[in-house]
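My structure is below; once you've seen it, I'll send some questions.
What you see is the complex with one protein chain gone and the rest in place.
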Amino acid sequence: MQEKGTQVKLDEVQCSSGTPITVIRFAGDITSVSQAAVLGTYQGLPESAKRILLDFSRVEYLNSSGIALVIQMMIAASKHGQTIKTFGLTPHFQKVFTMVGITKYTSLHPDEQTACAAFSE
Amino acid sequence: MQEKGTQVKLDEVQCSSGTPITVIRFAGDITSVSQAAVLGTYQGLPESAKRILLDFSRVEYLNSSGIALVIQMMIAASKHGQTIKTFGLTPHFQKVFTMVGITKYTSLHPDEQTACAAFSE
Amino acid sequence: MDKNPSTIELHLPSRLGYEKIAMNTAASAARLMGFTDERIEDLKTAIAEACINAMEHGNKFDESLRVGVILSMSEDSLEVKVLDTGSGAQQRTVAPDIDRKMHEEEQARGMGMFLIQSLVDEAEWVSSPRTGSYARMVIHLHHTND
Partner (left out) sequence: MDKNPSTIELHLPSRLGYEKIAMNTAASAARLMGFTDERIEDLKTAIAEACINAMEHGNKFDESLRVGVILSMSEDSLEVKVLDTGSGAQQRTVAPDIDRKMHEEEQARGMGMFLIQSLVDEAEWVSSPRTGSYARMVIHLHHTND
């Protein structure tokens, strides 16, 4: 009853570049109970998914345990030669991600289009 | 520090009918400390203002003491042969106004246009 | 203090405006439980009215006296008790008579208890001058009528 949980939706989009991009769309809360939603979803992606976009635009609550799961996903992705970009974080959580230093390993974009376009740079 | 207070703005609009309508636009809180904002504003209107529109669309918090002030304004207006219509109440406060019975003496409208048009019916 | 794991306690000074804190605390408990926005609005108004009554009639606006708000969450209902240090509400809830109000035969104010009663599924007022009086309100997650 008390944990709202994380909703996840997978999408594939094609940007100007033409290379398919896997979008993981999160909604709800990302907390310590989001292991399956964050890491499980990542592990379910095919090896061929090299470009991953994290959509935080419908996330209502994010805490340091949730951010730790995002870091764990980034560790795994870096081992598999995958690139992760993110969009949809509120200004507050953009600040928090920057404080923690995550921006050294992923880029934060205001919206899906900008994030998508950044893959072809 | 703790009371946000009521902001009031006066407007005059002309609807299809052509007769000028005085609009009292409230913003912020309407509570027991809103005496001047509600009754004071009403008392400052010229006698010629026969059609009064209350705009609640930017009200954030309204309680029973605030509603009592609106009733007092309606009592005064009825003595002066003025008509009051309202718009911009949330569905919750439309329900509350209806429960209290205010809808017998004023009509609640979804937006300014509908409220305005209702004067010429 | 109640040791039930699903009980939340809030204590506020008797100062007008602070009822908003109780409204928002209760709203987030109700949201955690899965209540709809509509029910949460109902609860917020009921709690605001109960807190204002506790501050005004119960604690006579003595800011050093506290208003207690006890939220008890069960599987399918949320109970809220609003406590003050006074002797409690004596009169029964009366529905406002808008005609009498418009003709100035009754005060414009005096709608708080009626709104509480109308907006929640259960409401009662308990007077116990020894331990403090309270208004008790309950909303059910799966209520049949509305």
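By letter and in written order, the chains are A, B and C; residue numbering begins at 1 in each of them.
Definition applied: a contact is a pair of C-beta atoms (placed from the backbone, for glycine too) under 8 Å apart; a residue touches a chain by one contact, two chains touch by 3 or more.
All of these numbers come straight from a predicted model, not from anything done at the bench.
Of the options C:Glu9, C:Glu56 or C:Glu79, the residue whose C-beta touches the omitted chain is C:Glu9. Listed by residue number, the positions of chain C touching the unshown chain are 1, 3, 5-13, 15, 17-18, 20-21, 23-25, 27-29, 31-32, 63-64, 66. Even with one chain removed from view, chain A keeps its contact list with that chain: residues 2-4, 31-33, 61, 63-65, 67-69, 71-72, 74-75, 78, 90-92, 96, 99-102, 104-105.
Rule of thumb we're sticking to: only the chains that are shown with their structure count from here on.
If you average the Cα atoms of chain B and of chain C, the two centres end up 27 Å apart.
Per-chain CA centroids place chain A at a distance of 42 Å from chain C. Computed centre separation for the pair chain A/chain B is 47 angstrom, with centres defined by C-alpha atoms.
Residue positions of chain A in touch with at least two other chains are not found. Touching of two or more other chains is recorded for no residue of chain C.
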